[in-house]
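What follows is a single structure, written as structure tokens, with notes after it.
All protein chains but one are shown at their positions in the complex.
Chain lettering (A and B) follows the sequence in which the chains are written, and residue indices restart at 1 in each chain.
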Amino acid sequence: MTATVYTLRINGQDVAGAEGQSILSVAAENGIRIPTMCHLDGLTDIGSCRLCVVETAGSNKLTPACTTMVSEGLDVTTDSEQLVEYRRMLVEMLFLERNHICAVCVANNHCELQNKAEELEVDHFELPVIEPLVGIDASHPFFAIDHNRCIMCVRCVRVCGEIEGAHTWGVMGSGIDERVVTDMGTPWGDSTTCTSCGKCVQVCPTGALFEKGRSIAEGSKARRPFLPYLHVLGQDSGQA
Amino acid sequence: MTDLAAPGPADRPERRRVAGVTPADGPARVSAYVCEAVSCLSAQSHEVLTGLGAEVAQRGLTDVEIKRVGCLGLCAAGPLVRIPETGQLFRHVSPDDLGALVETLATARPDGQHEAEEPFFSRQMRIATENSGVVDPESLDDYLAMGGYEALRKALTTMQPNEVRGEMKASGLRGRGGAGYPTGLKWSTVAKSIGSPKYVICNADEGDPGAFMDRSVLESDPHRVIEGMAIAAYAIGAASGYVYCRAEYPLAVTRLKKAIRDATRGGYLGASVMETEFSFEVDVRLGAGAFVCGEETALIASIEGGRGTPTPRPPYPAVSGLWDRPTLINNVETYANVAPIIRNGGEWFAGIGSATSNGTKVFALAGRVVNTGLVEVPMGTTLREIVFDMGGGIVDGREFKAVQTGGPAGGCIPAQFLDMPVDFESLMGVGSFMGSGGMIVMDDTSCMVNVAKYFMDFCREESCGKCVPCRVGTTQLYILLDRITTGAATMEDLAQMERLAGMVQRTSLCGLGQGAPNPIFSTLRYFRDEYLAHIVDRTCPAGVCTIEPLPVPA
Partner (left out) sequence: MAVARAKPTAPSDDKRWKIVETRMRRLGNRPDALIEALHSAQEAFGYIDDGALRYVSETLSVPPSTVFGVATFYHHFTLKPQGEHTCVVCTGTACHINGAGEILTAIKAAMALKPRETTPDGKLSLLTARCLGVCSLAPAAIVDGVVEGRVVADEFVTRLEML
């Protein structure tokens, strides 16, 4: 396997990246922070939240930093006014899509969506809330899911499939009506595939997936002594 | 790999095995070609065929041929019957009233003189559709009689794969599915990519509402598509391929499967094609009602048995596609052009059309135009020629307002551009898009804001849901358009809509989301006054939108 190294520029800074390395990864190595949401170290990148899209000179297309590999002479801009504006709008889209009521949420102050809004200085919404009618599944003995807080990042689907191998979580429906779902749309508590490992709760960025028995603003996942290094590339885990 | 051993319930064609009448001895004096593509069939053209057969037999006319053919193009006037020897075209033929037609057949003495053709036909240049309406789509022999599979034989026995690719490059053929990517270049990329086995895919998921060119080619000349795929496979080093066809086209699927079976039996597909070392197998995969599966990577995901959600490109399918192997994906019409290009040479094709867009294009003329149907014209033909000379102008003599091209990612072109040549670049220059070839003609009874809302509704329903801007953005844009069409919007809403449309266009993951705002941009560019009328005056100039009057205080 050839270890080709490329030199490229990110925000005017000359950096080096290896063959097969993403722009996001090279940026992080060089202290350049690009906001992300669906990205999680260890899970396959899918480029779906679009928060990390960057500009590249010579093209008018925006590409996600997480799924775009570096190449020789690439000239990337990650923080133009236009990009910041788009990121704000994307965060707003997420807040309006479901029913995010932080005041009564277990993840209040421990939430990656809130952190994103704060970082991007989103302090109001221009467009209407969509207010879909979605529910809660608390049938599992240890965990629960509140779809009102879900942003469809599908980290839960990916971790359950790629890391645990149980494939309990999937996605049903399409478009604005899609939901994450356990098995055949059956209650989580009746699942024949779930191993109760709790990985989905650990990776969920919001209060959608949470451990039972935790109350408002306590954080959706317990601090566990055997997971002291749980962290995401360049982001905080949402824990206190 | 193939699943064609025996037809399943959905494969079995309706009783159409007996099709037509062939003279017992010698060539026919005169023939009647009856269109059996889906539009005419639904108006009972099969009963016309069997009826004619019966009457001709009853009158003892043994030198008359009654033949089933594919699409004759002028779908608005179906069922259609053509007499090729005289050039006569009978329209709206009813199975209960065949008298005049039978009389003509009984007495016609063709002397080589043809009836003057109307512009709908005379201005066409048929390459991709040259066999449509001429061959019996369910007969391999008929296809062979028209020179079918000769191009494949030529390629396999006298040309190297790189020479075949060279001809495609020389032709200048650009993808006919919409993006217009140079076909020869795509073939070369796949050929040079590392990975095995390689695949050839035909994108027959024609999802643009109002477009039916691909359906027509598949129903009328399925062997042509297969031959094109086989030549492509030889050129890029593939041995298997798939046709991904939408489930809404059952007749196309049936005819395609039959064509594959017949071609395999005849040695034109399978192992050792035409006794050469080349092998090629094709299988059909059904779509299931998802417009997004017309997008390359979503189509691949669907063939792999999954949800049809696109994946970021690069990597492009040409390098890493179906099961991560190098994959060639081309549209039905693109493949339909391959055999003629190999037969006549790339230079011949490059001599047709306009400078940047070589060859011809099949357009599906629909909407408020008199002659709705399919026309194939050289690229560079003007809109006016197509809509007025060939299309016969607007129904009921109303006034032309716009023609919509490019489907949900396209735009509306107003009257001031009627004299523009239709080709890839010109269409993009006026804010529209070639798309697959659908051309919807609109008159003053169409509200352009309603049209924009219609397309946004479509994109919202068809959004796969994977990426945020498209999933949520199309819903928000729809809400805004709905407010405008119900007289509930403000100028601030209009500004928000333009802002949001820009974000959705630039950040969406695939062509569906990237193209969804285009109808908004296009109609705002040329029909902004209609938007303002809805918002400020609370009226719909075309009289389409229902706007409730504001409540008046008592």
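Worth pointing out:
Assume a residue touches a chain if its C-beta (ideal position, glycine included) is under 8 Å from a C-beta of that chain, and two chains touch if they have at least 3 such contacts.
As the structure is a computational prediction, the values presented were derived from the model and not from experiment.
Every shown chain touched by the omitted chain in the complete complex is listed here: A, B.
Here the missing chain is touched by one residue of B:33, B:187 or B:249, and it is B:249.
The residue from A:85, A:126 or A:183 that touches the chain not shown here is A:183.
Residue B:454 is the one among B:181, B:454 or B:521 that touches the chain missing from this view. Residue in contact with the omitted chain (choice from A:174, A:206 or A:220): A:174. Although one chain is not drawn, the whole complex shows that of B:175, B:210, B:228 or B:241 it is B:210 that touches it.
Along chain A, the points of touch with the absent chain fall at residues 161, 167-174, 181-185, 192-193. For chain B, the residues touching the chain absent from view are 3, 5, 8-10, 38-39, 41-43, 75-76, 78, 206-212, 215, 247-249, 285-291, 302-308, 364, 366-368, 372-373, 404, 407, 438, 440, 442, 445-446, 451, 454-455, 458, 461-462, 464.
Please note the rule applied: only the chains that are shown with their structure count from here on.
Inter-chain spacing, taken between the CA centroids of chain A and chain B, is 40 Å.
Within the complex formed with chain B, the chain A residues making contact are 46-50, 53, 62-64, 67-69, 85-86, 89-90, 93-94, 96-97, 126-128, 130, 152, 171, 173-178. Residue ranges of chain B in contact with chain A, taken from their complex: 290, 307, 311-312, 314, 460-469, 471-476, 479-480, 496, 499-500, 503, 506-509.
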